[in-house]
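One chain of protein is taken out of this complex; the other chains stay put.
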Amino acid sequence: MRRLLWLGPVVGVAVLGLLLVPGLVSETPASAQEGGRGTTSDGITVSVDVSDVSALTGDKFRFTSEITNDGSDATPPLIANLNFVSLDESTYIDPEDWSPQRTVSIPPIEPGSSATRTWTVNPALKGDVAVYVVVLPDSPGLATASPLVASPAIHVRVDQKRSLNPGGVLPVVLAVPAFLAVAMAGLRVARGRR
Amino acid sequence: MVRPIDEKTAVPILSADAMWRSFGSVMAVRDLSFEARPGEIIGLLGPNGAGKTTAIRVLSTILPPTRGKFTLDGIPHTRPAEIRRRIGVLPESSGYPLNQTGGEFLSYHARLFGHPAHRAREVAAALLTEVGLAERASSLIASYSRGMRQRLGVARALVNDPKVIFLDEPTLGLDPAGQRQMLQLIRDLARQRGTTVILSTHFLDEVEEACPRVIILNRGQVVAQGTVAEMRRRVAAPRTGRLRVPPEMHGRALTALQGARGLASVQSADDHAGSLTITLDEASLAEAQNGRGGMNGAIAALVDAGVPILSFELEGSRLSDAFFSMTKED
Partner (left out) sequence: MAAANDEVTRSQMASAPSTPGWLVVAGQEVRDLWLAGRGPVLVLAFSLLLSALTYLAATNKELNLLDQKDTVNLVMQVTLAVGVALALLLSADTVSGERERGTLEALLLTPLSPREIALGKLLAALTVWPVAAAVSVPYAWALRPGTGLFTDAVVAEIVVGTLVAIAFASFGIIVSTFASTNRVSLAVGFFVFVALMVPTQLPGGAAKGWLGDIFLRVNPLTAGAHFMDKVIVNNHTWSQEAGWLVAPILAALVAATAAVVVTGRLRLQGGIGR
């Protein structure tokens, strides 16, 4: 009994230290939320329903991300953002071209619940691209204080779609100048001067 | 259409009265006054820059006169569109649309002068025949030679059967045969159509050949006008004469002439043939201009020396003498 007495102050100091120095332990809940409530990145996980996609340029595909609150408190309002990273130097990714809407707001998620979001990706260029979702609190203080939570990356392999007749315009594209050229030649022959 | 002309009594078709045209401070045409009768061919002579083209542009209403007036067929210059209906013009530096055929070009201008489309084609065909281009009616003007284009220009000037036609340097760039054809065409215009022709040129032989009347311009002013014969007489009497005497009398003739009055020089052209050239001195020339003296002294000297004169020929003064005399730089 006497040996356990010195343990008490040690534990007390440890708890006090943990309370005063937030963020040192990842699973330590944030301190009092500024403008928010509940947990931030604590207890949030993001998952996606695909890991590998092969696509042709212009062939849109969709995937769903699920944001789960594994914590004990409701999350603050969240922002989910879709990101693209080129895995080869030759492919320049302009996010605007790859997805029409890349940032969405997620309302607070109750503990144990999840929110899903379907994302549309438009592979614009040939190459290897990693696509992932990042979640962060939708409030300035929390957003900069909390670590980001990212989903696993989806590996998207894009090949060039080869279409000689995009949108079915090829006949017009060829026929109109051809018709005009023939008409022009016909005019010259009709005048019979050259 | 033949219009019988009595030049002496016909009312002037064109009358310019003290006409001036200036460009800023430059007087291009000064005090131009003349009349032209139906069917006349009048040569408008002058060195470069004399104002011939400007005068034609004023008379054809391209430019308004700065001062003075003119009337054409009784129409004052203040009604230019009506005047243009009655005239034809071949401008000096006329260009042609190279992508049109000769027939298309003439039809177009015939229509601009009011011919309906079908009539315009007939007019064009007839005119091309008249100027000798019937076979090239369907050819592009780009393939026409210089002479053909000039003839096409004359045809264009005739689409409205004008009463007065202005031809500005029509033979410029033509070979001798082309010049001859053009002058013949001009004479035919006046004779057969009764068209008054104002021919602007600096080729004196053309004027001598084709123009009974001539107006000489210099620095925008009329320095002389009248018939070619009047021009010649006005400026110079015969200055030289060429005579032939029997070859054996050559020496005696030479001696007699060297002592004769009024001769500036006596030269042997050919000793064996007895040919001699004599030139009057200034005093004798002045007498000759006044209708006296002249070669008489030389002839008298030969007669007194008993030398028979086999032939005697005066080298008459030319229009070129008149022209250079009147347009020389002071």
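Per-chain residue numbering starts at 1, and chain names A and B are given in the order in which the chains are listed.
Here is the rule we go by: a contact is a pair of C-beta atoms (placed from the backbone, for glycine too) under 8 Å apart; a residue touches a chain by one contact, two chains touch by 3 or more.
The structure presented is a predicted model; accordingly, all values stated were derived computationally and were not measured.
Asks: Please pick, from B:H109, B:R136 or B:H250, the residue that touches the omitted chain in the full complex.
Replies: In the complete complex, the chain left out is touched by residue B:H109.
Asks: Taking the entire complex into account, which one of A:L87, A:L148 or A:A183 touches the absent chain?
Replies: Selected residue, touching the omitted chain: A:A183.
Asks: Since one chain isn't shown, list which residues of chain A touch it in the complete complex.
Replies: Residues in contact with the chain left out: 57-58, 60, 97, 122, 124, 161, 163, 166-177, 180-181, 183-184, 187, 191.
Asks: Which chain B residues touch the hidden chain?
Replies: These residues of chain B touch the chain that is not shown: 1, 57, 60-63, 81-82, 84-87, 89, 91, 93-97, 99-100, 108-109, 111-117, 119, 122-123, 126-127, 130, 156, 158-161, 188, 192-193.
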